[in-house]
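Apart from one protein chain that is not included, each protein chain of the complex appears where it belongs.
Our next item is subunit A:
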Amino acid sequence: MKLFEYQAKELFEENQIPVPRRRLIREESGLQQALDEIGFPCVIKAQILEGGRGKAGLIQLAASGEEAHAKTKQIFASPKKVSKVLIEEAVHIAKELYLSITLDPVAGSSVIMACAEGGVDIEEIARSTPDKIIRESVDIARGLSPFQARNLMYDLGLDGPIVSQGSKLLLNLYGLFQRYDCELVEINPLMITSKGNLVAADGKISLDDNSLFRHERFELTREYFDSDAQYEASQEGIPYLEFDGDIGLMCAGAGLTNTVFDLIHYYGGTVSNYLEFGGPNYHKAVQAMTIMMKSNPKVILIVTFGTIARADVMAQGLVDAVKLLKPEIPIVAAIRGTGEEEAHRLLRSIGLQSLDETEEAVKQAIALAGGVGVK
């Protein structure tokens, strides 16, 4: 779960990481009060979860009330459907740094990355001049030691009192990373102000969805998703993605889904959306098909080879879904595994062809979608 910038900064503040003074507004009418509190110059920042806000004109500097009103209006009117804007004091910058903590799944540790050049495209730096990125691996059980934080601050080229300030900030950030089961916390830029203080000018936090049961204050509501279908899928606990193509893909198991996705492309088709209804979701055919229909695929392709997700249960669900929802588009099904004889019988009982081979099902779906180039 990615948090909005304003939420990240709330967590920073609670964990003694300095952030600029700021007010969150949900409509333009709240602006004047925010400006009265923050003063000028101020920064107006759209609260959306996408990156590249600066380039898209969704972060603007304002020196006067008039300018602030005009720019706020413009940001609220953006096609990105901005529903929240952060009004923040503009900080006098002497230097910008980059700082992040993430998990390294291969090493099985957490890893801190820092760079003396912040505020820029850090991925580009990683590609062109990887030596500029300082990495410090942290034992997940032992946690971050103060000496590691000091090492990192000196490696960043800092000196004097700001080293202890930076070390403390990093230790606090690491505490937050651990306490909230973060996949990522990132401060970019971490600013050194003209007065020699560190301030987190922006913040990104991504929480591990599997740990949300431990963090009740964060709930995945509609605003964290791009579409209704994605939100509804998440509420049902169903992994779901959307694309631009023709075939709606329902599979049980991520590995099989990936492979069928590959086969569709191999045989010249395209995918409109992809929904994984294996595991605990295999009896949710009605909900799954309702979600599938939302992005208007030309054909629905169902491929499963069930282990605990029994073929007959999935087929029965599918039969119920078809009877209830009466989809007007063709359905191609290859449902195999435990109880497959019964699954075949059920599917045939409502006039569906019940296929036994994945590749055959893929080719048929592409043909029905009006696809090309069956190899």
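Basically, a contact is a pair of C-beta atoms (placed from the backbone, for glycine too) under 8 Å apart; a residue touches a chain by one contact, two chains touch by 3 or more; residues count from 1.
Keep in mind that, in the parts below, contacts and distances are computed from a predicted model.
Its record in UniProt calls the unshown chain "Succinate--CoA ligase subunit alpha", which is the match among "DrsE family protein", "Putative glutamine ABC transporter permease protein GlnP", "Substrate-binding domain-containing protein" or "Succinate--CoA ligase subunit alpha". The omitted chain makes contact with just one of the residues A:28, A:67, A:117 or A:208: A:208. Residue-wise, the contact with the chain that is not shown comes from A:184, picked out of A:163, A:184, A:220 or A:367. Summary of contacts with the chain left out: across A:127, A:195, A:217 or A:326, the touching residue is A:127. One chain is missing from the display, and on subunit A it is touched by residues 2, 100-106, 108-111, 113, 122-123, 126-127, 133, 139-141, 178, 181, 183-184, 186, 188, 204, 206, 208, 210-211, 213-214, 241, 243, 251-259, 261-263, 265-266, 278-279, 304-308, 336-338, 358-359.
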